[in-house]
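Omission of a single protein chain aside, the complex is shown with its protein chains in their original locations.
Presenting subunit A:
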């Protein structure tokens, strides 16, 4: 029998047995909370009877959050800035990171959150969760397994356009309710990655749609739902539902202040196309407490300035009018300004570790329509030649002011998958060696203009697509690379295009090469796009990934053997319940990637920074920034406070 011990080091706990379950499980639970004082902001409303007293609002076993430095004090407004459109992720990362489980602050272990405990059956097809007892939505309604089931039903509904692990076509999940607080996710095939998924930001998908509020918009639950949608001016109930009860972190989730949530703060001024601010106030029913039993959050309100102007946000931060922020304004170019302004603005800088490995990844199109280029790009010697021709030290000095080190696309040094050899192979700047490898790849002839000729007599000219708007330094890096590669007789043309076109070219297979950042430096197992063709972001082998995922069979092409071996290993990995075995399998995938060297990296992504006002306490000195492990949400901003 296979059982899991939960990491409970950070919370006082006592063993707590669940009757009716046969598996051995250790559950983190909290003793009854001693009588606590009301947060001052809510005291009046409790006194007037508008709100029930604290003890009735908290679950019987609230989650105890250990403060980073010290127990805090209540009050204050946390000011930050966001862009108007397309910035729903900022809210998700700041407020919305609440799932059944979460990552600890080191991004190492899965710890309880909405679920107090869980257990997994031996072949990882059944996951049983026990919710905290007495959880409530922000409007005071009980949070039960009914909500989990309803959320899953929405994902399974083909008309409700959202995707998550629940409706993954390869291995969908069904929900079985056991009682009000116990339920099971049941899978047809083993799903070894479920806990990782649930602990990531994607896990918020599974818990986000309240039955008592949202069922009125669905015709299965309310016969009048279609009429309701028509009255509200929507063409279908599905569009109405999306507008009122969006999944996970979709923008319209932040535009509906009536949608009950389970976050530390609830919306008072929603996001909209015309909003100047998004405001939040404390959720009286929030289900986390500090180690003294005080209800969190400490900070009463959030005030997010909606601004299209990064200049305005930068000045606000310099002027001390932003309490915590890293997104948007903490750029390379602003760093010196922010460093100098610390005294005047009364803020400090903290460091942010990026989960990205290489600052730029050059992905040559292995599935090129031109057979000559296809053969050349698939030639390992060619890629090694290119890699040796790049003067990485120069790029680091010029573009990153000396920050970083030569690095391939490989796990970062902080990761336990780190393999120095893999990270450093072929990073040495050696034009002679480069030429040797290029000649080994068949590029022996040199044309009139000094460019090496491919086997069809055409010059080796590679067009590299890049979105400069996304990361301005990409263009700087590419321009240096262009000079380096020209020295060994390879011409690259930099093609700066818009994001939409960048994506549009993929299914049409209309590109030589594309660049992106090295995702998967820390989230190695969850984001293996450069280690093998795992999904649509594996641009270097777009047809092979189609073969693997099955999402777009019309362009799929059978991969070469080493890739198929990796795919088989990774499939095995996703179905494996034992974390140690999973790691071993991942190491095998990485070893094959190291051997075959599919994509070319440049330098290790330098650390970023965040800005926090000096009176804002309990903020971790170093944050890890990744999509799957969102920050600052992953660092419990509920326990931040103002001195």
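The rule is simple: a residue touches a chain if its C-beta (ideal position, glycine included) is under 8 Å from a C-beta of that chain, and two chains touch if they have at least 3 such contacts; residues count from 1.
In this text, contacts and distances are computed from a predicted model.
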| item | value |
| --- | --- |
| UniProt protein name of the chain not shown, from "Spore germination protein", "succinate dehydrogenase", "Peptide ABC transporter permease" or "DMSO reductase" | "Peptide ABC transporter permease" |
| Among A:311, A:369, A:493 or A:584, residue touching the chain not depicted | A:311 |
| Selected residue (touches chain absent from view) among A:336, A:470 or A:581 | A:470 |
| Which of A:85, A:140 or A:402 contacts the chain that the document leaves out | A:85 |
| Option touching the unshown chain, where A:272, A:342, A:374 or A:596 are the choices | A:272 |
| Residues of subunit A in contact with the chain not shown | 84-86, 89, 158-159, 161-163, 167, 169, 233, 235-236, 238-239, 242-243, 251-252, 255, 269, 272-274, 276-277, 307-309, 311-312, 315-316, 318-319, 321, 470, 498-504, 519, 527, 535-537, 551-552, 626-628 |
